[in-house]
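Removed from the display is one protein chain of the complex; every other protein chain stays in position.
Right, subunit A next:
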Amino acid sequence: MSATPLLELRGIDKSFGPVQVLRDVALTAYPGEVTALVGDNGAGKSTLVKCISGIYPTDSGEFVFAGTPVSITSPRDAAALGIEVVYQDLALCDNLDIVQNMFLGREKRSGLVLDEPTMEQMAAETLAGLSVRTVKSLRQHVSSLSGGQRQTVAIAKAVLWNSKLVILDEPTAALGVAQTAQVLELVRRLADNGLAVVLISHNMNDVFAVSDRIAALYLGQMVAQVKTTDITHAQVVELITAGRSGALGLGAGKGQTDNGGEPAASTPGAVR
């Protein structure tokens, strides 16, 4: 069991006008682990991610990052803490090459001039550190890359900045079988390198293949956060669709997620 969680959310509430999207949500992410965030469409996954990355302000609730309470009010705050989000649409510029995309908005320069050799070297080292060998040239335009390669570039862009927490929004949604395997391998490697990873996914095979913990959202409430080894495929589906599964979920699980601490530690017995 890892020591302290890298990111800990407690009692997050978020409303858009009269619609309450997140209700008293708690989430923990540990360094070196992949936490899968699952939930049906509209469960609040994307909203939660946008709260963590500072795009949306939260109505109430506290953030604890690496043991200290923090407030994240803008994407800049999140980036300063080392939180990077890879969105589903990847946010890459097709007309720029891999290096240019990885450094977009944070270019290295010497004086007025862009320092291309340094950027190219850093990009090459980052990709090598992730054991990426699928791109043939760093000066390729992104438009010429496959879906998996684009995802790889987006992830490499996120880890380039010594980030500590990487949030991936449906990284495998648009990929084929082989490319999905490649990207999952990369996600696993991020965690093995000591980063905390939050993976949003609809695909149960992906979730069970790569995650250490599973956090399930149901209609804006965190119904369970458990170790992947302690739960079955069918139970996760039940949590996603009905919000409860046996002793887990609404009613049973709610009191525990409220403590914020570590609900996973107390639930395994109930599951077995």
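By our rule, a residue touches a chain if its C-beta (ideal position, glycine included) is under 8 Å from a C-beta of that chain, and two chains touch if they have at least 3 such contacts; residues count from 1.
Following the convention adopted for this analysis, contacts and distances are computed from a predicted model.
Peer 1: Looking at UniProt, which of "Heme exporter protein B", "HTH merR-type domain-containing protein", "Xylose transport system permease protein XylH" or "TonB-linked outer membrane protein, SusC/RagA family" names the chain we cannot see?
Peer 2: Checked against "Heme exporter protein B", "HTH merR-type domain-containing protein", "Xylose transport system permease protein XylH" or "TonB-linked outer membrane protein, SusC/RagA family": the hidden chain maps to "Xylose transport system permease protein XylH".
Peer 1: Out of A:Thr28, A:Thr47 or A:Gln100, point to the residue that touches the absent chain in the complete complex.
Peer 2: The single option touching the absent chain is A:Gln100.
Peer 1: Looking at the whole complex, which of A:Gln88, A:Gln140 or A:Asn203 touches the chain that is not displayed?
Peer 2: Residue touching the chain left out of view: A:Gln140.
Peer 1: With respect to the chain omitted from the figure, which of A:Val19, A:Leu112 or A:Val177 is a touching residue?
Peer 2: A:Leu112
Peer 1: Which subunit A residues would touch the chain omitted from the figure, given the whole complex?
Peer 2: 75-76, 87, 89-97, 100, 104-107, 109, 112-114, 116-117, 120-121, 124, 136-141, 143-145
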